[in-house]
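For this view, one protein chain was removed and the others were kept in their places.
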Amino acid sequence: MSETPLAKYRQRVIWLMMPGGDLGMVRKATRYAPDVIIPCLEDGVAYHPDAKATARRALSTFLREGGHTELGIATFPRINHPSSPYWGDDVDALVAAGADGIVIPKCETVDEVRVVEDRLSEAEAATGVPAGSVPVVVMLETARGVLRAAELALSARRGVALLFGREDFSASIGLMRRHSDSLAEGSPELLYARSQVVLAAQAAGLGSIDGASFTFQDADYMLRDASLSARIGYTGKLAAHPGHVRAIRQGFAPEPADVAIAERIVELERAALANGEAPVGGVDGMEVTPPIVDQARLLLARVNWASRVDDRLAAAAEASR
Amino acid sequence: MSETPLAKYRQRVIWLMMPGGDLGMVRKATRYAPDVIIPCLEDGVAYHPDAKATARRALSTFLREGGHTELGIATFPRINHPSSPYWGDDVDALVAAGADGIVIPKCETVDEVRVVEDRLSEAEAATGVPAGSVPVVVMLETARGVLRAAELALSARRGVALLFGREDFSASIGLMRRHSDSLAEGSPELLYARSQVVLAAQAAGLGSIDGASFTFQDADYMLRDASLSARIGYTGKLAAHPGHVRAIRQGFAPEPADVAIAERIVELERAALANGEAPVGGVDGMEVTPPIVDQARLLLARVNWASRVDDRLAAAAEASR
Partner (left out) sequence: MSETPLAKYRQRVIWLMMPGGDLGMVRKATRYAPDVIIPCLEDGVAYHPDAKATARRALSTFLREGGHTELGIATFPRINHPSSPYWGDDVDALVAAGADGIVIPKCETVDEVRVVEDRLSEAEAATGVPAGSVPVVVMLETARGVLRAAELALSARRGVALLFGREDFSASIGLMRRHSDSLAEGSPELLYARSQVVLAAQAAGLGSIDGASFTFQDADYMLRDASLSARIGYTGKLAAHPGHVRAIRQGFAPEPADVAIAERIVELERAALANGEAPVGGVDGMEVTPPIVDQARLLLARVNWASRVDDRLAAAAEASR
């Protein structure tokens, strides 16, 4: 039985965004060994028909080269917004060139997602790509989008994840930056929206990708930020810059002490079930119950993920020598 | 006029959960003098018909002994989920044995609560228990349950409280544990869901019970956690282990400095009303207004609660000598 798209993309943690029209930069993105590359055709490219067309061609070249696939890296280009004159051509070009999926920006209504999904169906039919095989990531990055997160998550037929776009959301909500306070406090100003997006995604069975840290230089903030993303329940996190990748790798990988506890919890369950008993008891000051065992399993799966990332980093370093 | 069930259970703060089939442990639970004991017939008992039946009998024995009632401790056993083959027998046995109420786990839909409430009505009729006299606590512990908290709170006809099940919720939402960060930061990863459950409960006039701290050993974390539960507006908190009880007793009891301020606020109101004036003025750097007076009253009621807990602890120590 093949893995479902949903299960597959829930295990992809690092989503690295790059300007989609810069072939050199997109190629270089593979070196950072993200789980997914998001070449951006929207804000990453000037709002002019020529610039958009040129970017589409460069990106199609990259997708057809396929070097990322060998490294186990998926591509989910971000298309232009459904209200723009560019998105339809984006969809057609990306399906034809073999993108693994697409990211729809600034979603606020069910119809916006639907119109893109319908165009994907047409593009699949036109190019002989299996029907329904191109999944979408629904990006929420405005007050209205976050307000309707639950509705949008439930209605996306091709949805594999919600992606919380922090910077557009911050602009939309009228956030006033005070960098020193955000750095010191870990950005409590975003906690509500971050949490709401995960809850909506998870209730609909989708993955969830947190927005990028606003800084790509403050390693301590980035690590705490990624740790909180993982603790809130995000299945992944956006890197808006290669400088973000390492912190996500660290923050989503469990700490050795927690791994040791998780292994003891799983062992406690094994022993209890073997005796026909409920898996209940104390481990390291925690009362173990079935959901604690489930959490331990997720944590141990992340150990495997981190090891795959490290392998990919090594392979990418090798390939770029 | 007798106290309504709602008013009664809003004043019960410490809800101690125990495996429901272990007669020795459930009896021992009274020694910790919680306000309510939750003997668990669900995850605390192996998922096998014999184990569930044995647990039900042991728990019925405990309920009929009635020793907890003399100590002023109520019992709200947690039944199995309405989708399981066990819950109906749980309800029948518990009503017959005189449980004060029941806890329904993993509620996600209005129908799940309704089906249990209907069975309670049948069990009450069958055993001569007054109709409608057994209240329910609606447990929210999945992404879907928390998402629909407001709807579930409003629809529960026998509801006295929502109970936020943290560990199942954490497993459901895909939270990855990083104990050192959670301990250092006070678990911001749970703040949204914790807050949403209180808001939904309070808007429907129900009490609200926060989940247990994940550790039963770190006294500082447990106290800060209980303090935040009380500040968010929870009327109670779950103890998943006897080690949690003391921190809840401390965190839900006001601090002496705050008690002194509250007494001055109530006195300011008394004096203002005696003069036909609005109760407005400054106390200790706070602008006093009517809602500040209401808050002071709640705080002073908690002083009385803490004193009742201490009496119960003394009586329990005496009884177990």
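A and B label the chains in the order they appear, each numbered from 1.
We adopt the following convention: contacts are C-beta pairs under 8 Å (C-beta built on N, C-alpha and C of every residue); 3 or more make two chains touch, one makes a residue touch a chain.
Quick caveat: nothing in here was measured; it's all calculated off a predicted structure.
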Looking at B:5, B:72, B:88 or B:233, which makes contact with the chain not pictured?
B:233
Decide which residue listed in A:218, A:255 or A:277 touches the omitted chain of the complex.
A:218
Per the whole complex, from B:75, B:170, B:196 or B:213 the residue touching the absent chain is B:196
Touch as defined at the start, partner being the missing chain; which of B:24, B:130 or B:291 qualifies?
B:291
In the whole complex, what residues of chain B lie against the chain that is missing from view?
150, 186, 188, 191-192, 195-196, 198-200, 202-203, 224, 227-228, 230-235, 252, 254-255, 257-258, 261-262, 276-278, 280, 282, 285-287, 289-292, 294-295, 298-299, 302
Omitted-chain footprint on chain A covers residues 19, 43-48, 51, 141, 143-144, 146-147, 165, 167-168, 170-182, 185, 188-189, 191-193, 212, 214-218, 240-241
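By definition in this document, only the chains that are shown with their structure count from here on.
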Chain A to chain B: how many Å between their CA centres?
37
